[in-house]
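All protein chains but one are shown in place.
Letters A and B name the chains as they come in the text, with residue numbers starting at 1 for each one.
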Amino acid sequence: MSDIVIESLRVGFTGGRSDHMVLDSLDLVIDAGETFGVIGPSGCGKSTLLRVIGGVERRWSGHIRLFEHSLAPRERFVGSLRRTVQMVFQDPYASLHPRHTIERALAEPLQVHHVPQPVRVAHEALEEVGLPASLARRYPHQLSGGQRQRVAIARALLLKPRLLLLDEPTSALDLSTQAGVLNLLNRLKAIHQMTLILVSHDRGVIAHLCDRAAIMAAGRIVRLVDRSELSED
Amino acid sequence: MRIEQPELVVRDLSVHAGAAEGARALVDRISLTVGKERVALVGESGSGKSLTARAIMGLLRAPLVASASELRFGCTDLRTLGPRGWNALRGRHLALVLQDPRRALNAVLTVGRQLDEMVRLHGRFPYAQRRERIAAMLRAVGLTTDVLAAYPAALSGGMGQRVVLAMMLVNDPELLIADEPTSALDEALRDQVLELMCELVSARGMGLLLISHDLQQVARYCDRALVMFRGRIVDECPAVALAHSTHPYTRTLWSCRPSGRTYGSDLPVLDREWQAGEAVR
Partner (left out) sequence: MSVHTAAARFGVVIVAMFLVVSLAAPWIAPFDPLLQEIGDRLQPPSLHHWLGTDGLGRDVLSRLIYGTRPTLALAVFVAVLMAPIGMTLGILGGHFGGWIDRVLSGLTNIVMAFPQLILALAFVGALGPGLPNVALALVLTGWPAYARLARAETQLLRRTDYIAAAQMLGIVGPRLLFGHVLPACVPALRVRLALDLAGIILAAAALGFLGLGVRPPTPEWGTMVAEGGKVVFDQWWIAAAPGTAILLASLAFNCLADGLRDRTA
């Protein structure tokens, strides 16, 4: 029984003379524990796909099942469903609130979900991604790009999600910083036993991290790529 | 009229964050020369490579301040050049191609207007001669004269960069400085545009200073490479030797690229001790 099933997913803007479909009858099946990649040029809809799965984009039609949850369009994610799926965004500066300290960025979600001792857990989360706990007092603009992205990863892991979505997590980083973050992701996915869906325009990144991948263009999946083909990249 | 010995000589170039005594050195006493060859300045963001290019072209803005014990192109001392001197030099003998072609082109003028302006700025040619020159240049970059009537917004990334190349080379400069010319392009186009650039540079007997963060790209297209880290040049070698460099930073930069072959294993990262040592020095 596959754990993530997407059928006939459509996201689009209708109106006027032409319908513009961002996602056009997309079908996808992913197994639990897999690291699944999505490659495509800009504008192919891969980010929108992630945002739909993450519950950020709620105007869609079709059928989506995430583990035991069956999703309904326009439905807000609450409770255990909300905790099950988390996302790491592309631009590390834009995904951390510029006026909140790192400590607040990490402790607040814990408080909202009634996790005891949120500050201590927040500091542990920082250490897990290789950052010193002293960073907690700082603001995002005082951190480097690589450090911010590690904070974003730490934040995404706070609620112990089963599915982690990554939207071009290293595109904004230098090669050597990217290497460190990719190593971290490899390690964490094994420790936390998560399913990963990773979107990137960089075939090298996909080939390094993923077991399987889908190539997207113009809102559709053009073909699926397996491990042997990826290892040629 | 071409410059006799078009060599770019840079000695002890520094760029400071301000004019004050203890201002931070963003570029710290680097030296390089570029003759009729393809030299690359490689490094990551924050290494100072773009600042170096701008300092050489006289494009630094306040509060940044550049200083050098020698900075000349041919027999022209670039340190003492005034606005008129720069106007005569830039676009005619020294050309600059930047990362985003859309930023380099004026959005409200057609390509034809802008190319024509470039030619007229640096010489008096009758209309027919200008047209011929522009047409020849467009052919050389793989475009047709159809593009003359287009506005920059209508051009794709690759076409835009070709137009910028045409603009920069139409006056037959001796040296081309290219600052990450392919970073904003899709992967498929990068090799094409770089090959074109290198072809043109060889065919015209020009020198090329390529600024890049992509070691593999540099190894393929350049003769020599200078590796920068935090404002200093830490390694220098022929481009073909990059893959086998013994310098820790170069080695890491070369091999930390993810690919199908690195699946399941850890990528090499910069040694923290080495980094700290570099910073202290």
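Rule of thumb we're sticking to: a residue touches a chain if its C-beta (ideal position, glycine included) is under 8 Å from a C-beta of that chain, and two chains touch if they have at least 3 such contacts.
Just so we're clear, the structure is a prediction, and the values are computed from it rather than from any experiment.
Across the complete structure, the visible chains that the omitted chain touches are A.
Touch with the chain omitted from the figure is made, among A:Ala133, A:Leu159 or A:Ala218, by A:Leu159. Of the candidate positions A:Arg59, A:His113, A:Arg137 or A:Lys160, contact with the unshown chain belongs to A:His113.
Although one chain is not displayed, subunit A still touches it through residues 51, 54-56, 76-78, 82-83, 85-87, 89-91, 94-100, 108-109, 112-113, 152, 155, 158-159.
Everything below uses one rule, namely that only the chains that are shown with their structure count from here on.
Each chain gets one centre point, the mean of its Cα atoms, and the points for subunit A and subunit B are 35 Å apart. Interface residues of subunit A, counted against subunit B in their complex, comprise 41, 174-180, 182-183, 186, 201-205, 207-209, 227, 230-233. Listed in rising order, the residues of subunit B touching subunit A in the complex are 44-45, 186-187, 213, 252-253, 256-264, 266-270.
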